[in-house]
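Read through the structure below, which is laid out as structure tokens, and then see the notes.
Incomplete set of chains, arranged as in the complex.
Note that the chains are named A and B in the order they appear, and that numbering of residues resets to 1 at the start of each chain.
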Amino acid sequence: VPMNITRLADLAGTFVFAVEGALAAIDAGLDPVGVLVLAFFTALGGGIIRDVMIGATPPAAIRDPTYPVIVLAAAAVIWLLQPPEGTIPFWLLIALDAMGLGLFAVAGTEKSLDHGVHPLPAIFLGTVSGAGGGTIRDILLNQVPLLLHADIYALAGMAAAAVVVAGRRLRLPPRLLAVAAILVCCGLRLLAVAYDWQLPKHL
Amino acid sequence: VPMNITRLADLAGTFVFAVEGALAAIDAGLDPVGVLVLAFFTALGGGIIRDVMIGATPPAAIRDPTYPVIVLAAAAVIWLLQPPEGTIPFWLLIALDAMGLGLFAVAGTEKSLDHGVHPLPAIFLGTVSGAGGGTIRDILLNQVPLLLHADIYALAGMAAAAVVVAGRRLRLPPRLLAVAAILVCCGLRLLAVAYDWQLPKHL
């Protein structure tokens, strides 16, 4: 059932991005409320933008208390653990972020297609869902967002969204499709970081 | 009548934040149109985000010309007075801002609950209503928003929102509730600035 996959991917992505937002807040020296606020925007921002755009208001993140509860829990755990800087392996952070990007790209593309959005803008919306929360986080921290400059970042999100669009055309089973799209996203992003892949800046 | 309290708090918050946005624009050396634009976003940004999220479109700030008229008037007065830097007592600015935060947190929480939003996300939406305009102002001026780093800022907004949620459960009269919530918000924020209160950054 595609709707279930959407919700599952959405909830998992919320958790992953809440953890990431909380870690970024602790790194930036914010107090516990700042940790909570940054975790909220990182985790829920992408889905809220997607739902507002497709007209599914109030957004799932507002309508369904499961979302804020997940964020509260993730932010509390990270704040209590308070991992000292440098403790968290670099690879774990990159992998968490790639996972969140893929999960939300899948959920965002599925939900957009379910709302009758055309495939091309659905890929755009899926990518925005995936990268939106992190972009709001970076804007709030006054940094140029990863979305624009990180190696194979937006592209990994678009690839996951494109896999969902193509797989739906081919009537592949939704769960298989979701797993494949997330693997493509994480694979592309992690290989890009590992081997310092960059797109050519000109022909 | 809760609806009246919501509107009254909304209009008062609009005036207070328009004054604040105009002062920030003059401080940043902007021309009169820049003053107007920054007053608009500071005053109307939080409410617009709230209304878009709860699906109350067009937002009150767009549908009802009272809002832009208030902003125009406040921006014009501040630009004509053109208070030289340092003339405005620091405390007046902090108090105005805390007042606006409280007024919008109350209006935002009331309106969200009236639209059937669950109490937990209603506290989130109330806080976003209160801090949203100032956050857009800070982002436009390319600064890290107060929302993230100011002492007891987001917390004061959340406290006002929580008072509204709790008071409604207890069926307290709406006007009393609004006054109490605004007092809690201003009290917390002003005491925090006065005594340099900060939340502990770790246990």
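Just so we're on the same page, a residue touches a chain if its C-beta (ideal position, glycine included) is under 8 Å from a C-beta of that chain, and two chains touch if they have at least 3 such contacts.
Keep in mind that what you see is a predicted model, and the values were worked out from it rather than measured.
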(request) Of the identical chains, 2 are shown; go ahead and state how many the full complex includes. (result) 3
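To be clear about the criterion, only the chains that are shown with their structure count from here on.
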(message) Taking the mean of the C-alpha atoms as each chain's centre, how many Å separate subunit A from subunit B?
(response) 29
(message) List the residues on subunit B that touch subunit A in their complex, please.
(response) 52-55, 57, 112, 115, 117-118, 120-121, 124-125, 135, 139, 142-145, 147-149, 151-152, 154-155, 158, 198-203
(message) With touch defined as at the start, can you tell me which subunit A residues reach subunit B in the complex?
(response) 25, 28-34, 36-38, 40, 48, 52, 57-59, 61-65, 67-69, 79-80, 82, 139-142
